[in-house]
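A single protein chain has been removed from this complex, and every other one stays in its place.
Order as written gives the chain letters A and B; numbering starts at 1 within each chain.
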Amino acid sequence: MSASEADSLVLRLDGFEGPLDLLLDLARAQKVDLAKISILALVEQYLAVIEGARRIRLELAADWLVMAAWLAWLKSRLLVPDSPEAEEGELAADVLAARLRDLSAIRAAAVWLGARPQLGQDVFARGAPEDHTEIDRSRLALDVGSLMRAYLQAMRRQVRTRRYQPRQLTLWTVKDALQRLGVLLGSLPDWTSLERFLPDGIGSPTERRAALASTLLAGLEMARGGAIRLRQEEAFGPILVRSAAGGVEEGA
Amino acid sequence: MTEEEALRLAEALVFASAAPVGARALSQLLPQNMDADAVLAALRERYAGRGVELVEAGGGVQFRTAADLAPLLRKVIEVPRRLPRVAMETLAIIAYHQPVTRPEIEEIRGTGLSQQTLDALLEANLIAPKGRRETPGRPTLWGTTPEFLTQFGLKDLRELPRREDLLLEPIAASPSREAGEGSEALATDH
Partner (left out) sequence: MTEEEALRLAEALVFASAAPVGARALSQLLPQNMDADAVLAALRERYAGRGVELVEAGGGVQFRTAADLAPLLRKVIEVPRRLPRVAMETLAIIAYHQPVTRPEIEEIRGTGLSQQTLDALLEANLIAPKGRRETPGRPTLWGTTPEFLTQFGLKDLRELPRREDLLLEPIAASPSREAGEGSEALATDH
């Protein structure tokens, strides 16, 4: 490579993609098979280019200088014949040649790819494809696991609600029972168990027994007034109640 | 440009365009002496009776799957819906407490039950009325259907985990327990 060639390369340095790119370019300029290039000649050319850049005080990125230093080391090894150092140098030269071949192969692959008709560039697919798929959302995704989680969630929220609105232990008073019996009496079809008149949502057995007692007292009170009739078939059997208005008379 | 070349060009243009192609758009690519309408008419003729046909649409022409083939190409993708959380909770309560009335469900959930939720479960054929409770007001009793079992892949209701296995400690019974479990519930719910 003549001095002027090296100078023109210096001017184009920022057109290269790093030191390896320049090395490959120099190797190609040798116009031989990459397997047979002279690494020593390559090294000298690279160092000449870097020297040229220094001469015109071109600012070079660190990787250019790192490569220059490494190549200078390589050159010194290659120049000492028949020594362990030369062997080391030849190994390093082989590595460099292999890297250049790799890069060269990639360059060729990129060119090969770029030469293919590209979709959206050179060839075009259908601009308005048709979609014949239909989404059917009629089926339900159900599994026992989510059913269980939902149940637990409901039960837990119940607890939380109670925690925030603590319910007093309500004792169903005789007055409450009287009012309830009075309201519900009209809807009585026939003899009905007294227990049916207990309020909804009684929690504990204690509350229930208290409510039953109150309701019985209220029933007795109303029966005494003649509004209802009470009946018990056997001792400790269910106490039945019905409205006094209408219906067939039976023993009280 | 030969007539055949014009036809090729029109074919490619209509194919690649996202929108219908009018005669004017085509004529921009054709030599002056060529009639774009005639080229499109020839193209339509060429595709007549084929799997794809040239049809008029939105001020131009467009390729479209032949009507008789569309049903064959139709692919139905099932995307099963999830039940809303409220509906799932209601369903779970009905499953465990059946037969159960609406006020009872509301009592258990601690909040009102919308007609919409009930309707959704009825529509999905997961619940059905099971008579009425013979109490004042005669409220409807709700229970699950055989369809419920099928949908959840259960042989019968006994295959559901027992309540005792789910609620390891009776939730409402002891007040001291309530506090502990309450905060735990808060943590997991949110």
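As a convention for this text, a residue touches a chain if its C-beta (ideal position, glycine included) is under 8 Å from a C-beta of that chain, and two chains touch if they have at least 3 such contacts.
Every value quoted in this text rests on a predicted model; they were computed, and no experiment measured them.
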Which residue of B:34, B:66 or B:128 touches the chain not shown here: B:66
Options B:10, B:40 or B:113, residue touching the unrepresented chain: B:10
Chain B residues that touch the omitted chain in the full complex: 7-13, 15-17, 25, 28-29, 50-52, 63, 65-66, 69-70, 72-73
Chain A residues that touch the omitted chain in the full complex: 12, 15, 17-21, 23, 25, 28-29, 31, 33-34, 63, 99, 101-114, 116-127, 129-132
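Convention: only the chains that are shown with their structure count from here on.
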Separation of mean Cα positions, chain B and chain A [Å, integer]: 22
